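Apart from one protein chain that is not included, each protein chain of the complex appears where it belongs.
Right, chain A next:
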Amino acid sequence: MDIEKTQQFLIQTETAAQEILITKDELVALDFRRQKTREAFRALKNDMIPGEKAWMSVGNMFVKTRTLKAQNLLEREMKELDKDISDLHNKLKEQVKMLRDLEGKPELKGFDLQPITKEADIIMKALSK
C-alpha cells in the first residue's frame, strides 16, 4: 500500500515539475523569437528606404514585401509575442503553485499579489535611504 502511494506521489510531482521545465523552455524560445523580431524591426527601420521592397524570412520562406508592410508585420508579431510571454508567465506561476501544493510546502507569501510598482518603488526608496 505504502509503495503504491509513494509511486503515485512521485508520478504526480515529477509530472508537475516536468511541466514547469517545459514552460520555462517555451519562455526562452519565445524570448528568442522576440529578440530576433526586434532586431529585424530595427534593421528595417535603420537601413531601408521606404518605398523600396525588402527581403524578409517568414519561417522557412523568403518573402519580398514593401518595407512598410514588413514593419507592420513585425510590430504585430512583437505584440503577439509579448502577450504570449505574459500568458506563459501566469501559467508558470500557477504550475509552481500546484507543485508546491503537491509537495506540501507552505504557500509562498505574496505570490498572488498584483504588482504596484510605482508606489512600492517610492516606499522602498524612502525606507532604504
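In this section, a contact is a pair of C-beta atoms (placed from the backbone, for glycine too) under 8 Å apart; a residue touches a chain by one contact, two chains touch by 3 or more; residues count from 1.
Just so it is clear, contacts and distances are computed from a predicted model.
In the listed set "Trafficking protein particle complex II-specific subunit 130 homolog", "Dehydrogenase E1 component domain-containing protein", "Phosphatidylinositol glycan anchor biosynthesis, class T" or "RuvB-like helicase", the entry agreeing with the UniProt name of the missing subunit chain is "RuvB-like helicase". Between the chain not shown and the residues A:Glu14, A:Asp31 or A:Asp101, the one that touches is A:Asp31.
Residues of chain A that touch the chain left out of the display are 24, 27-28, 30-32, 34-36, 38-39, 42, 46, 89, 109-110, 112-117, 119-124, 126-127, 129.
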